[in-house]
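Apart from one protein chain that is not included, each protein chain of the complex appears where it belongs.
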Amino acid sequence: MLFLIASGLTLIFGVSRIVNFAHGSLYMLGAFFTYALVPLIAPGTVGGFFASVLLAGLGVAAIGLIFEVIALRRVYGAPELMQLIITVALVLIIRDVVRWIWGPNSLSVPMPDAFMGALLIGDNYFPIFPFVIFGAGLAVMLVMVGVIRFTRAGILLRAGTDDRGMAALLGVNEKLIFSSVFAVGALLAGIAGGLAAPYGDVNYLLDTTVIVTAFIVVVIGGLGNLYGAFAAAMLVGITKALGILYFPRLSMVLIFLIMAAVLLARSLGRQGGPSR
Amino acid sequence: MATKTRTGVSALALAAVLTSAAAAEGNTVKIGYVTGLSGACSSISEDGLNGTKLAVEELNAKGGILGRQIELIVRDSQTKPDEGGKQARELVASEGVDVLTGVCSSSVLLAVEAVAAEAGVPHYAIIGSTQKANIEAFQPNFWQIQPNATMEAFAAAAYVAKKAEWKRIQPMGYDYEWGHTSVEAFTEHLKELRPDIEITDPIFVKLGDNNMGPYIAPALSTKPDAIYAAIFGGGLVNLIKQGQGFGLFERSNLVTLTTVDALQSMGSTMPKTGVYGIARAPFFALPPSEELPGFIESYRAAYNEYPTDWAVNGYDGIMIYAAAVEAAGSTGMDALMPKIYGGTFDGLRGAGLTVRAFDGQMSAPAYVGAIAFGSEFPFPTLTDVDIVPGETLMWSEDKIQALRGAAN
Amino acid sequence: MLSLKDVHASYGKAEALHGIDLAITPGEVVCLIGRNGVGKSSTMRSIVQDQISVRGGAVEFEGQSLVGMRPHDVIRLGVGYVPEDRRVFASLSVLENLKVPRPVRDVSRRTWSLDQVFELFPQLYDYRHRTAGVMSGGEQQMLSIARSLLTQPKLLLLDEPHEGLAPKVAEEVVDAIVALKAEGVSMMISEQALHTIRRCADRVYVVDRGVTVWNGTVDDFYANPEITRKYLMVQ
Partner (left out) sequence: MNVLPKMTPLRWGIAGALIVLLELVNRLAGVGMSLVLTEMLILALFASSLNLLMSYGHMVSFGHAAYFGLGAYGFTLAVARFDVPVELAVFIGPIVAGLGGLVFGALCVRLTEIYFAMLTLACAQITFTVLFQWYDFTGGDTGITGFMNPRFGLTEQNFMTLVLVVLVLCLFAMAWIVKSPLGLSIRSVGQDRWRAEALGLAPRRVQLTVFVIASVFAGIAGTLFAVFQGSAFPDYAGLGFTLDALIMVVLGGLNSFWGGLVGAVILVQLEHWVLMVTSHWELMLGLAVLVLVLVLPQGVVSVAGRLSNMLGLGRKK
């Protein structure tokens, strides 16, 4: 799950060099859209749930796209800080609007009936739903990897990550790439939010909870590196689980230390030459 | 959506209050209400404010306090202590409020109390319930009308102690001050009541963590007969939903805080058995009184939903304040505080409640019962509710003084 | 087909071009020569509107002004551009690099297909699944040219095509350019090596300190050795 969020963030950063503070907000929107859609589309069924999540994701992608076209697009030439501040503005706007529409209370999205229970293996219970989320996340990731590896859109995306100016010099509309990447990133965030919605509560403060963790994952995985993000998501998840067991007070500090160590290690590897 | 209209109503009310402020200058009783309308506390602050507003309207309709109309001035603390402190300071400095209240969240409560104590303005707690405010941070301008964290934990311990078949208990709590205090108080009290019970090492949940799996699995690994969880709000919803996947309610039981808002937001996803709730003021279990049906009715009429614990406490808070001011004949602190600390008060939560002078704590009762689905309300409620009298839940003066000594 | 008239252009506030005049007719190969840093690359960039802003003068391609256009629109009009540092997409394979150029909608303009490009640069075909970043400089240069050809250019701009290459490899690149010329491709090449000029250029422009100071046919150029001495020798 973390991976879906982080991969969207890392994609956006890789291509457009934007640190998208609003990524957590897009995740949250995905959760709220799913909350709104689930009762409308075949409630309780598996198909209805996934359809809701997909639609919610598309809705979030549309909002991401609108935002990109209206605001972000105007400042690609400006210092990166401007783009960052604009995404911070988006965080504030989305949070307030969500609170306006859905109120400040925690909401609960019902799970599809089929996913409610647990697998009983010996004496151990394994809840089904996390596996479903993981499976769905994996499926989305496989689709994405497929798209990125084998389609022209994927090639353009990777080309843009390597050298976006050169892509333009081959007749590729740079802004179109930016817009679609932002939309895809938003789609991933939205789908992640929607998938996770029934597992926990849905409230308008999800954004900050998510964004810091997503940043950590993206940084540990290497900014702009999709596969790195996947590995890092695993690492962070496991560290957290172990941290809770063995030294609960320090688990967060530990994760930040890993992040700092990774950053520093990378800088040592790069020493001597100008940074990219 | 009920929530939608509520937000709208409060925004309008806020505007109305602000515009009337200038006109009514001077001859009103000003209540400074600092609450977390946004931020982590927003889900419960709104309810407290609604209950408060209802009380203010009722009092004003009857002519106000001491013949003066009541003016409620609301400020948003954003659930941040610095913001709360700032808003309180401005309310005292520019509005000259007679009393401060409404605060949610322990840290904001302490920040506001610091301002109130410095300015010599009475301040009472209706939501935020850290016992730090009763112990090391206590100042004689302060009282707290709801049970504090320790009292609720004591009530939970008393309830657990009565379940003779429970032999092993796993405590859990949010990893911040309130969670730790609650778990400690629970453990301590339960050990006194039932020396035979085994209490395993507590597990603390990081604030804002949506994934409860990593906490639930180790909690169940000790095979407890019950889990006591000092967790509320979204985290509690997560714990219960995700706990079902781990078979928590087949294998164990859960004793936790279930205020009415939590019952409402869980709705049908609440397990049918295995959940025992501690509540602060559940409207369906309050002792029958003359005012209660009227209160529920007018609250439903005004806000289109049932009053939550927070709303009841908001309402009671104003009524108690009004009674004390009437008795004192003044809103001034010197006249008021002896009446607060010396009086007995009747409210929705029962009659004959008192406030102790040495720590400002009201002898508020706690409500503990088993979750049940009835046909009367569209959400689960508590049955077989024990109303635990506040007096039995409070630390003695000696203990408080000892704790103060240790803290300083 | 392309003309620059009194072009002034700058990076930020630093003006790099102070009056460039040149023109290319279809089928022609023109060399832009001059010492390092006199504005050859900047001239190329001012045509494709890459990183430099044209502050004065006119840049026209087939009668259309290019000033202020976005780079990809210039490319789509039919100007191919091979930048001096080649800029292959290092993490992509050769084949993927060649798939980046946007397919031209107008079928009549499609003169180069993938097969034709591979015919021109056979070793690219052999290495088509190799990651571009690990290839040698010469191979990268071939790839960069091949990639630009797939934008179906009417005019190809080559910036220092064999800079930093070993002499033997450089010669292969020149061979390729000569082959392209034989195909009738119009080209503008910025160049320092005189023997390249002899092999493929029709006309020569000399640039010095951001200004075009001399132009003429290749024969004129070789007839006036003092130009070489004045503008090309390292003083």
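Read from first to last, the chains carry the letters A, B and C; within each, the first residue is number 1.
Here is the rule we use: a contact is a pair of C-beta atoms (placed from the backbone, for glycine too) under 8 Å apart; a residue touches a chain by one contact, two chains touch by 3 or more.
Everything quoted here is computed from the prediction, not taken from an experiment.
Chemist: If you put the missing chain back into the full complex, which of the shown chains would it touch?
Modeler: Among the chains that are shown, those touched by the missing chain are A, B.
Chemist: Of A:41, A:82 or A:234, which one is in contact with the hidden chain?
Modeler: Of the candidates A:41, A:82 or A:234, A:82 is in touch with the missing chain.
Chemist: For subunit A, which residues lie in contact with the unshown chain of the complex?
Modeler: Against the left-out chain, subunit A lists 17, 19, 21, 71, 74-75, 78-82, 84-86, 88-93, 95-97, 100, 208, 212, 215-216, 219, 223, 249-250, 252-253, 256-257, 259-260, 263-264, 266-268, 274-275.
Chemist: Could you list which residues of subunit B touch the chain missing from the display?
Modeler: Answer for subunit B: residues 10-11, 14-15, 18, 37-38, 76, 80-82, 85-86, 89-90, 93-95, 106-107, 110-111, 113-115, 117-118, 130, 132, 137, 139, 175-177, 180 touch the chain left out.
Going forward, only the chains that are shown with their structure count from here on.
Chemist: Measuring from the mean C-alpha position of subunit A to the mean C-alpha position of subunit C, what distance in angstrom results?
Modeler: 41
Chemist: Using mean CA coordinates as chain centres, what's the gap between subunit B and subunit C in Å?
Modeler: That gives a centre separation of 75 Å.
Chemist: Please give the residue numbers of subunit C that touch subunit A in the complex, ascending.
Modeler: 48, 50-51, 70-72, 75-76, 81, 83, 87, 89-92, 96-97, 99-102, 104, 147-148, 150-151
Chemist: Help me check something: in the complex, which residues belonging to subunit A touch subunit C?
Modeler: 152, 155-156, 158-159, 161-163, 165-174
Chemist: Over in the complex, which subunit A residues touch subunit B? Could you list them?
Modeler: Counting only subunit A, the residues touching subunit B are 99-108, 110-111, 116-118, 120, 125-130, 196, 198-201, 203-206, 208-209, 240-241, 244-245, 248-249, 251-252.
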